[in-house]
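Sharing a structure with you now.
All protein chains but one are shown in place.
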Amino acid sequence: MAYIINRVLSVLLTLFLISVITFAVTNILPGDVAMMIMGTQSNPEALAGLRESLGLNDPLIVQYGRWIGGLLTGDWGHSLVFREPIAPLIAQKVVASGVIVVMSMTIALLFAIPLGVWAAIHRDRWQDSTASTSALVGVSLPDFFWGIMLILLFARALGWFPSSGFVHPADDLLGAIRHAFLPSLALGLGLMAHLTRMTRSTMIGILQQEFIRVARAKGLAEREVVWSYGLRNAIGPVLTVAGLQVGYLFGSIIVVESLFNYTGMGWLTYQALLNRDIPLIQSSVFVIAAVVMLTNLLVDLLYVVIDPRIRLS
Amino acid sequence: MRGFMTGKGLLGGGIVITMLLVAILAPLFIPDTFATRMDMRARLSGPSLDHIFGTDQLGRDLFYRVVLGAQTSVMIAGAAVLMSVVIGLPLGIISGYYGGVIDNVLMRLVDTLLSFPALLLALTISAVLGPNLTNTIIAIGIAFTPFLARIIRGEALRVAQMPYVEAARAAGTTDLKMIIRHVLPNIMPAIIVQGTISLAFAILAEAGLSFLGLGTQPPDASWGLMIQASRDYLDVAPWTALVPGAAVAITVLGLNMFGDVLRDVLDPRTQT
Partner (left out) sequence: MHQTGTASTGRVLQNVHNSIVTVDQDLNVIPMLAESFEQSDDGLTYTFRLRPGVKFHNGSEMTSADVKYSFERCANPDTGAVNFEVFNAVESIDTPDPLTVVVTLNQINAPFLSRLAENGAGVIMPEGSGDVQGETPIGAGPFRFVRREFGNEVELERFDDYWDGPAYLERVIAREIPEPTVRLTGLRTGELHMINDIPADRIGEIEDAGELQVVKWFPLNWDFVNLNHTFEPFQDARVRRAFDMIIDKEVLLEGALWGQGAVTASPSYPTSASFNADLVQRPQDIEGARALLEEAGYPPGSLDIVFKATTNYPYHIESAQILVEWFRMAGVNLTIEQLTWADWLSQCWVDRDFQMTMMNFFTLWEPDFLYYSLFNTVGAFNYRSVSDPEIDALTEEARITVDPAERAEIYKAVQQRLFDEAHDIMLWFRNGSIGAQPSVGGLDTIVHPNGSNLNFHKVWLNA
């Protein structure tokens, strides 16, 4: 219990630090949103007026206080270029990215687990190196490279999946999956390598354990021993690693969502950054960092549940 | 050293050494204008005797671009990782070796920074500093620092708790001496392994930043920039993407394989 309270307190502290860093960094970005709004029609007087009305002239500490106060009370302010309240905007984009995160993770695991198990069974033989090398190929190319290749293959040549856009799962579940498929695949290919490696090493460890030997001695078929006894025990650690990859994933979605015009958090953050929409950058970066941190926390806590030894230390 | 003599070790090591040689030697023998020389009559032409890897959208020879681009890509990745090690090393060692309040404060900060996806961090830093080669290195370097600091801290903590280190400390050896004599040599393998793997990620990060226009600036050749420039011509001139793509893939693959083998050999404890 003390461990959990401790963790929760440190989470609050980290959230605070995240907010400070986010705020500080966004305030030293060059350029400003007044200019983006007015574009080539900018002129000094109009800019000054617009800046004043947007509250960009207040002292930083006031702006920070206003932002944090808003975050806590649910008033996240308005995006300056989208001209919409930020909270619902982000809520909607989180759903979009959630679809991609879940799908890419699923795709990665669907490949990584069989590949990793296969490599573990044939440890140090050609199958092992084939499996780990082919998994590495996925992570050896930038994900936008995969993205473009997938568009050319699956959208252009085969016409199986749409090349761009987002559909909300509540409106059309199948459409949502079809639109999210190519970006998810591009991201999944990058995730695969690490998960395959994790599955392999976990499985190698488990296959050497006593209960596996017992199961084999009982005369169970090797296939059953591996896939049911072995894998069942490997799933926990593998999912843990998958959870830790969420941070990596939230970095990658910036490029991939932009490429596919998939309007999720990555796209939103990049748009905000491009347009110097400071309030939106602050809130979306904060949300991404918070999601990553909370996912890591969740993984940690799950680990405590799975592996009681942690509690002792 | 037996571990290097596996197929994976030889292949990975071979790739890494070849790429390093290309990056270092190519600029000595090939004038850098070869990478930017244009031929408007031979735009997007396929591989031929004149241009063995074909040409890009401005009629530039892709062989020279990819070979001379090795220097840019390898240099950015190398300098960025070096930077993150140089910053992460003292942070990690101080944190792990002394523990206590310093450790708490530093690691809280590192954990916070780790919550920001590295690419997002690099992107933001690059946007703040403005795009050019040095700033690309700084952006990637800073973005990778928290991760390395975390690893180094774990290693330093492990070494500091070793019985003989504790004994030596009790006997009054100064901290600086302890760190140089015992801690550093013991954590070196882990740094080398993580550094190698980080190099692979740094090459990808450079490509990602260049894709978004915030990395290497044209007309300099870097692999990331070449892929970025090729994306409009992929279906009519696939070689424009495949050539730099293959260079990135082979190098990153080599680094990852080499990193795996290094881990087996130098740092069997963390073997995965």
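A and B label the chains in the order they appear, each numbered from 1.
FYI, a residue touches a chain if its C-beta (ideal position, glycine included) is under 8 Å from a C-beta of that chain, and two chains touch if they have at least 3 such contacts.
The shown structure was predicted, so the numbers you read here are calculated from the model rather than taken from an experiment.
Chemist: Which residue among A:4, A:24 or A:46 touches the omitted chain?
Modeler: A:46
Chemist: By the contact definition given up top, give the residues of chain B that touch the hidden chain.
Modeler: Counting only chain B, the missing chain is touched by 33, 36-38, 40, 44, 57-58, 127, 130-132, 213-214, 217-219, 231-236.
Chemist: Residue by residue, what part of chain A touches the chain that was omitted?
Modeler: These residues of chain A touch the chain that is not shown: 30-32, 35-47, 49-50, 79, 81-83, 148, 151-152, 155-156, 159, 162-165, 258-261, 263, 267, 271, 274-276.
As a working rule, only the chains that are shown with their structure count from here on.
Chemist: Spell out the residues on chain B that touch chain A in their complex, using ranges where they run on.
Modeler: On the chain B side, the touching residues are 7-8, 108-109, 111-120, 123-125, 127-128, 130, 200, 204, 207-208, 211-212, 224, 227, 231, 234-235, 241, 245, 248-250, 252-253, 256-257, 260, 271-272.
Chemist: Within the complex, which stretch of chain A touches chain B?
Modeler: Residue positions touching the partner: 10, 13-14, 17-18, 21, 25-26, 28-30, 129, 132-133, 136-137, 139-145, 148-149, 152, 156, 193, 197-198, 201, 247-252, 254-255, 258, 269-270, 273, 285, 288-290, 292-293, 296.
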